[in-house]
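Chains shown are a subset, placed as in the full complex.
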Amino acid sequence: MLQSETKIRVRYGETDKMGYVYYGNYAQYYEVARTEFVRKYGVTYKELEERGIMLPVNSLKVKYIKPAFYDDVLTVQATINELPGIRIHFDYKVFNQNNELLNVGETTLVFVDMKTGKPVKAPEFFLDNIKQFF
Amino acid sequence: MLQSETKIRVRYGETDKMGYVYYGNYAQYYEVARTEFVRKYGVTYKELEERGIMLPVNSLKVKYIKPAFYDDVLTVQATINELPGIRIHFDYKVFNQNNELLNVGETTLVFVDMKTGKPVKAPEFFLDNIKQFF
Amino acid sequence: MLQSETKIRVRYGETDKMGYVYYGNYAQYYEVARTEFVRKYGVTYKELEERGIMLPVNSLKVKYIKPAFYDDVLTVQATINELPGIRIHFDYKVFNQNNELLNVGETTLVFVDMKTGKPVKAPEFFLDNIKQFF
């Protein structure tokens, strides 16, 4: 199991007329958490792309429990429970500053070779950094 | 079964550096489809809120199949298969102008009384418009 | 003078906790209006890019007069008053369904050759469609 935690402060423009963070914006928070997760384990998402690998999202699930509000400081916990193959699966938990669980989510992303457009295995230079943890 | 179809043209700002519609933006497309669905069946979402009912999203699922690109004209099909109770469940299918299926999704929303903050049954004035179809 | 009008219905996710359309979202509405403007005069923005020309925005101004609300149907009027050279300048006016003027804006965009990254003159195939109007 590998885990990272990322802090995100809610922006005004991310709220909607209910006063809550708009439900679609958590996809972006999850993305930020993935970016920081990957960085923590020695690679950057940007570098993956520079090496010709892109990671489109294959599936997204969110279960909303409580809303987040403007100026809340959220902690987005991202976890992978298995070594990535062609796919990499992340689980997320979002907490507010009172440690209340706001939502849980999942995404699956696919490693794709930008030239061929075909799925490929997770690149070695990425796996090397993380396989010791499994 | 009740169904509506909504056309949405992809905006430049909705794409990301991959050239695809950013995965999180479909949540907004689904929302537009829900708004038009409800309007088609005689109520507006806005009216629901004016009558003291809000509809926060409880869960979201998206399965991404193919990407959408800038200036594509998408058709977002929204369907409900059962009469809403405290919850209303929508299924979505998004097609592009070539009739390719781009993604399928689901959301569950909860009817909430704005004053009490408690879940309530779908209001009669809304059900009246749709129950004939079940 | 060349003018186009585009209708945009305000999405829920475009509002903020004040209940207004978030001030930054008008940039996207202006973009939609530009896209439709260009289409009206025989080219598509997408085609421009396919022909190796991109149009980054050089400056933006917005003067906010009244807010827009969820589900409002806005009319975005885009105007160009002079034949584009290296730059193309648009003026915008946004009205709601009651014909109230909500804001006025301006953008200047630059024609850039994607290969060289250098500014270039507006391409002939684009000018051909519009120069008759000046």
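First chain written, first letter: the chains are A, B and C, and each begins at residue 1.
We take it that contacts are C-beta pairs under 8 Å (C-beta built on N, C-alpha and C of every residue); 3 or more make two chains touch, one makes a residue touch a chain.
Source: prediction; values computed, not measured.
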> How many subunits, all of the same sequence, make up the entire complex in this structure file, 3 of them being shown?
Replying inline: 4
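What we mean here is this: only the chains that are shown with their structure count from here on.
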> On Cα atoms, by how many degrees is subunit A rotated relative to subunit C, nearest 5?
Replying inline: 180
>> What's the distance between the Cα centroids of subunit B and subunit C, rounded to whole Å?
In response: 27
>> I'd like the Å distance between the centres of subunit A and subunit B, where a centre is the mean of that chain's Cα atoms.
In response: 24
> At which residue positions does subunit A touch at least two other chains?
Replying inline: 17-18, 22, 24-25
> For subunit B, which residues count as touching subunit A in their complex?
Replying inline: 17-18, 20, 22-28, 31, 49, 54, 56-64, 67
> Within the complex, which stretch of subunit B touches subunit C?
Replying inline: 9, 11-13, 27-28, 31-32, 35, 44-46, 70-71
>> Taking the touch rule as given, give the residues of subunit A at its contact with subunit C in the complex, in rising order.
In response: 12-13, 15-19, 22, 24-25, 70
